[in-house]
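What follows is one structure encoded as structure tokens, with my remarks underneath.
Note that one protein chain is taken out, while the other chains of the complex remain in position.
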Amino acid sequence: MSRLLPYPLLAVSLLAMWLLLNGLSLGHIVLGSVIGVAASNVTAALQPPRSRIRRWHLIPKLVAIVLVDVWRSNVAVARLILFPGQHRRVSGFVIVPLELRDPAALAILACILTCTPGSAWVEYDSTANKLLIHVFDLVDEAHWIDLIKNRYERLLLEILA
Amino acid sequence: MSATILSWSLLVALVLLGAAMVIAAVRMLRGPRAQDRIMAFDAFYVNAMLLLLVFGMRTGSTLYFEAALVIALLGFIATLALAKFLMRGEIIE
Partner (left out) sequence: MNHAADLPVWAALLVSFLVLLGAGLTLVGAIGLVRLKTFYDRLHAPSLGATWGAGGILLASILFFSVLQSRPVLHEVLIAVFLTVTTPVTLMLLGRAALYRDRSENAADVPPPIRADGEIRSGDTI
């Protein structure tokens, strides 16, 4: 099993991608499976860091939270761009100390923070395990640190060991 | 009925996206620094891709989807290479 499928999730995603591009039929399922297994075996030579998903049932919760937050942030930033005179906006950098060490979890956190228009991931230091983000509308630094640590990082820590 | 609704809304969307492309191009030309131009280019190709998708809906052909996918792939690689160049290309080490 693990010899044939070193990265099962990657193989399944490749199969899904193949079927989305080519349409659903038996021939394409077979061809897509062969390509998925072969390609995931080729990537095994790169030895990417392996991370285990411990709690699958929390993933939909994270996705829902992120979608809502991205929407809210979209509206907030759009309003600030269109009507800049409403209040004096101050943007600035915030340093966030992290507990996450898993590369996959850090990558997901980077996607979340950058996709949210209100915040942008700028720099990360792996020895200090600290993160530098730029916040578009910085009212309170502690609020942002609290948001990242309690809203995203805790869930990510639970999902990915 | 629905054809009228759609033809107007898709036309308006095309105009909005076209305007977005023009504005991104303005930032691309104005700069002032290389990173501004690259970021504007990033926004520019994303807008072009969305424009193609709306165009595909207007003509009812799924052919534009493939063109949009190619634009997304090539645009990403181009911006990535340019941004990477900024990290090491210009400063003498």
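For clarity, chains are labelled A and B in written order, and residue numbers in each chain start from 1.
Here, contacts are C-beta pairs under 8 Å (C-beta built on N, C-alpha and C of every residue); 3 or more make two chains touch, one makes a residue touch a chain.
What you are looking at is a predicted structure, and each value in this text was computed from that prediction instead of being measured.
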| item | value |
| --- | --- |
| Partners of the unshown chain among those that are drawn | A, B |
| Sole contact to the chain not displayed, among A:Leu62, A:Ala120 or A:Leu147 | A:Ala120 |
| Contacts of chain A with the absent chain, listed as residue ranges | 17, 20-21, 70-71, 74, 77-78, 81-82, 84, 91, 93, 95, 103, 106-107, 110-111, 113-128, 130, 132, 134, 136 |
| Interface with the unshown chain - residue positions in chain B | 1-3, 5-10, 12-14, 16-17, 19-21, 23-24, 26-27, 30, 33, 35-36, 38-40, 42-43, 46-47, 49-50, 53-54, 56-60, 62, 65, 68-69, 72-73, 76, 79-80, 83-84, 86-88, 90-91 |
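Note that only the chains that are shown with their structure count from here on.
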| item | value |
| --- | --- |
| Between chain B and chain A, distance of the C-alpha-averaged centres to the nearest whole Å | 23 |
